[in-house]
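Just one protein chain is left out here, and the rest sit where they should.
In order of appearance the chains are A, B and C, and numbering begins at 1 in each one.
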Amino acid sequence: MINPEQYPILIVIVPFLSAFFLSITGCFKRSLCRPIALLALFGAAAAAVGSLHRVITTGIIHYRLGGWPPPFGIEYVIDHLNGLVLVVITLVALLAAIFSGKSVERELPGKEPLFYALFLLLVVGLLGMTITGDAFNLYVLLEISSLTAYALIAIGQDRAIHASFNYLIIGTIGASFYLLGVGHLYIMTGSLNMADLASILPQLYGSKAILTAFLLILIGVWTKMAFFPLHTWLPNSYTYAPTATSCLVAPLMTKVAVYIMIRMMFSVFTPAYVFHHLAMAPVVIWMAIAAIVGGSLLALSQRDFKKMLTYLIVAEVGYMVGGIWLANRLGITGAILHIVNDAFMTLCLFLAAGTIIHRTGGHHFDNLKGLFHQMPLTMTAFTIGALSMIGVPPTAGFFSKWYLILGSIQAGRYEFVAALLFSSLVNAVLFFRLLEISYFEKPPHQENTAHGPVSMVAEAPLTMLVPLLVSAITLIVLGIYSGELVTKIIQFAVPAGI
Amino acid sequence: MTDTVTSIIPLLAVLVSLAAVVPILLSRKRPNLREGWTFAAGLTKLGLVYAMVGPVLSGKVLTYRLVEVMPGISVAFRVDAMGLLFALVASILWLATTAYAIGYMRGLNEHSQTRFFSFFAVALSATIGVAFAANLFTLYLFYEMLSLATYPLVTHHQDQEARMSGRKYLTYILGTSIGLVLPAMIITYHLTGTLEFSPGGILAGHVSGPLLTMLILMFVLGFAKAAIMPMHGWLPAAMVAPTPVSALLHAVAVVKVGAFSIFRVMTGIFGTGFLLSQHQNQLIIILAAVTVITASLIALTQDGLKRRLAFSTIGQLSYIILGAALLSPKGMLGGLLHIAMHAFGKITLFFCAGAIFVATGKKNISEMAGIGRRMPITMIAFLIGAMSVIGLPPTGGFISKWYLVLGTLEADQPLMLAVLLGSSLLNAAYFMPVFYRAFFCPPEESGFADRFNEAPVWCVAPLVFSSLMSLGLFFYPQPFFNLARLAVQAFTG
Amino acid sequence: MLEFILAKYNYWIYILIMMIGLYAMLAKNNLIKKIIGMGIFQTAIIIFYVSAGAKRGGTIPIIEHAHGAEGNAVDVLHYINPLPHVLMLTAIVVSVGTLGVALALALRIYGRYNSLEEDEILDRIDQDETATETTGALPTTMIQS
Partner (left out) sequence: MIWQIDLLILTLIVICGFCTIVVKDLLGAAVIFGAYSFLMCLLWTEMGAVDVAFTEASVGAGVSTVLFFAAVHRTTRHVKMKPSGRLMGKTIGLAAAGLMGCVLLYATTDFPSWADPNSPASTHVSPRYITGTIPDTSVPNMVTSVLADYRGFDTMFETAVILTAGLAVLIILGQTGNRSPLPISRLPQGPITQGYDDTIIRFITRIMTPFLQLFALYVIAHGHHSPGGGFQGGVILGATFILMSISYDLRMVTNRFNERTNLLLANTGLLIYSGIGALCLILGANFLDYSALAKILPGTTTITARSEAMLGVEIGVALAVMAIVILIYNNLVSNGTYENGL
């Protein structure tokens, strides 16, 4: 019925239009908001899967918006890399949206229409950033996703407001740096289209302005992905955000930023420029090591499991950035695979954390006591997520770590190997500490039975449990089929010339 | 040459106990049905494993490739003589242990029995997976699965002591597998581009010198389940587990998986010829020998019966490693046989310790004076098990030790001969007093009435069975012996 | 010399303004000051872009006598580059959007901590933390009051 030629635009436009439709509907009938949001995300996911399928079978898709040829108009380009990322974003968002129902009802009563409209706009921002082939269009969507994220974070606990303000300041600096970097590219080339830029830039590789442009874009993107030491905004924002927000934002925002970095490094600039012309790979890898070690150690010092998870995000960003800057096929394969795996890993862990918060009301370690007995399915899913984070086969986390380690051995970066192994071990300590508390300690005795039976924490409602279990199973499926994933998709996503 | 046959049986053998978890969980309200499922799975598994004995003995190798997870790396199974030997031991003893566990758990009225039986089944699945692994990756996969599945079993009591032991257990097992085996495996893959076990090894010609030594050390110490010193600390700690767990896992499945993995890596990854030509086995021999003697000495000082058995296990495991490290055909034959013989002997001893605990609540040797008069069947089985572990005829342990001793001579390692013999004496020194005091202590020191009062029949029957197996294997070792000989032929070509 | 200064003066100024803005965003204690800094920071980028679009001898980017004089070839040199203007319209709109959200956040912060000064806010957050620690209450305030 729908022309497959139009899939690319549908990925973005279906949730985009639905956001406004939802917002209008919400003025009259609030209960319709959630179904509309789910339907929209389902449509986007279907279009994304369809596009990825087309990319695999027929090759890269170009889509001219407004019918204008690039570089005069804006162009959507879907190749293996962003086709995959699009599928990940839509699926994660769909799961997060299914999950969020009960927690939004509880934590944000009466704000459902606004919440879901912003939720969809955030997803649109992420999708648009991923799919676009235009450097400036990316900035606009970056701002959409950022503004929605500020708002969705700010409505959490008390501390979230200040955290969100800090995020806004730092995030604006990051986005502005990106914009300025694109401006430098524009002033030197006159173009904004990525492919066009890529064809013009090689003649200008000696230019100082181009070098500055690259640095500005890199720093801007690093800020957005919370790359150590620019990570300071992340832990508080993600910790105090409402459950439903953190389940969407935590798995996706940093990953999309990593994707943008890959896109900029390899599709606007070339591997030759990034790795050979600039001698900064060792520096970046050491920064990645600092991110991994620093993130792990900071996670170790937390007594709040949600905050602990946010520091692990910081560490995981180090994995991906380091992997890309290893500058070999294996490292980049590992980093791209890790984008996929980490999105689902983080989703699984945050959904589990969200379920626990929903049932116990807090995110301190003490809230975990006795949960293995009371919420066995939730804790099983949490354990699978934890194993993936540690890197135990056959969960997905093992395989990306495998490629990363192999890549760093091939590149001769043994310090990065050491950092990866160190982080695995720290993760093992971190998660087994949590599992121990929930397995061994008795649940706190609850007394206030005057208001009704609050004595036992029970398993979460189905709308929360199903997405959680799906994400956990996905981790294992992704692990088992990671070979397929690499040979069918990711190996084509690694830029030629590496 | 052996001919390779694709067969789904290995996969089924691995999966059958994993699949059993579902009915076990579903029938959690009805214990009899639940244990029925466990038995059914155990019998099926034994049947499947036994069905492969014939083909393997006739020189076939059964393989099954499940899925390729990374270029050149698959989850794949390959049943050869060595793996089948181990799988056979594990699946026979699973049945025995299931029976025993029913008696033990019900006798003590333990909590969370469903969880117990579920994870037990998972652990068995992982053990068979290790036995049939066709490559290092598959082996690692099931090795980790075993580590994690046994954690809830070790910490079954969920008290402070269990918590500390569980922590120690995971620190050793998971720490070494992530910190040592994983990088070693990746380096191997980096060097060779494959992880498939092959009879001649895959590393030959790819590595030498210090890196080789480092790889060997990473593998040998990394498979901490083999409890080579200094990686042995978890094993005595894990004795807080219920006795069926200690019996099957910490006498058979888990520890043997460690020893088996080292054996596999040395023969299938490094290759015996390559190791011999590089003279790299001496280091392992020394590590193993030190472990053998030290563990035996420590065992002498232990009063807790299970702790003494634990240290004895540490020592005996290093026999297997030693057998492998000798790299002589007879030594390796002895090592492989010891996997089986020690398993039957040691499980008997653990069953006995558990039976004593169920019947009397006693854990320490010093409290067991005169117990022989109350539990004669148990203590006679104990004697047979002890003899097998010491290596006295007419028990199976004699055969494996015999070949180990021959192996030391064949490999021209007289010092190791002394170690083996000395260790046997030490074994006798820490086992015989238990038996002696049980039967021959003066009546006034005995803490027990002369009344005959054994543990429940579900406890006693398995230990009688396993002790009879120990005896029987002396007279009829052929199934295991043939498999082991076939395996050694494969290594040495 | 004048040539050289003229050639780069716009760019130097934008850098100067951008530095002022960045400093204010990072170093100022008052939240509104930070937000003003943000505004300055963003306008600096607009200067940059618009300067990039300037064209000596060009006029505003609206075609003169567009209709009725068909066939007249449009001289590219006659009109300045419209693209940066379009981009900067977007940037201005984005900056006002960000400004609105930032001010809303500042209002909420003021409502909660009764201060716009970062140091005082941090102090009060610390007090809240220690209060929950000492009373032993679990941080169960998921539902905002």
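Assume a contact is a pair of C-beta atoms (placed from the backbone, for glycine too) under 8 Å apart; a residue touches a chain by one contact, two chains touch by 3 or more.
Being a predicted model, the structure only gives us computed values, none of them experimental.
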Can you list the shown chains that the omitted chain is in contact with?
A, C
Please identify which residue in A:Leu41, A:Val87, A:Ala151 or A:Ala335 touches the non-displayed chain.
A:Ala151
Missing-chain contact, candidates A:Arg54, A:Lys102, A:His162 or A:His184, resolves to A:His184
Per the touch rule stated above, chain A touches the missing chain via residues 6, 9, 13, 16-17, 20-21, 23-24, 26-27, 30, 63-68, 71-74, 108-111, 113-115, 117-118, 121, 124, 128, 134, 136-137, 140-141, 143-144, 147-148, 150-152, 154-155, 161, 180, 184, 186-192, 196, 200, 207-213, 215-216
Counting contacts across the full complex, list the positions on chain C that touch the omitted chain.
3, 6-13, 15-30, 32-33, 36-37, 39-40, 43, 46-47, 50-64, 66-67, 73-74, 76-77, 79-90, 92-101, 103-108, 110-111, 116-120, 143-145
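Everything below uses one rule, namely that only the chains that are shown with their structure count from here on.
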Which chains lie in contact with each of chain A and chain C?
none
In terms of C-beta pairs in contact, which two chains are most connected?
A-C
Determine the chain that sits nearest the middle of the structure, using the mean of its CA atoms as its centre.
A
Farthest chain from chain B by C-alpha centroid distance is chain C
State, to the nearest whole Å, the distance from the C-alpha centre of chain A to the C-alpha centre of chain C.
26
Whole-Å distance, C-alpha centre of chain A to that of chain B, is 44
In the complex, the residues of chain B that touch chain A are 67-71, 73-75, 137, 140-141, 144, 148, 152, 155, 158-160, 162-163, 166-167, 170, 174-175, 178-179, 182-183, 186-187, 189-190
In the complex formed with chain C, which residues of chain A make contact?
106-107, 136, 140, 143, 147, 150-151, 154-159, 161-162, 164-165, 168-169, 172-173, 176, 179-180, 183, 186-187, 192, 242-243, 304, 357, 361-364, 366-367
Using the touch definition from the top, list the residues of chain C that touch chain A in their complex.
18, 22, 25, 31, 34, 38, 41-42, 45, 48-49, 52, 83-84, 87, 90-91, 94, 97-98, 101-102, 105-106, 108-109, 112-113, 121, 125, 128, 138-144
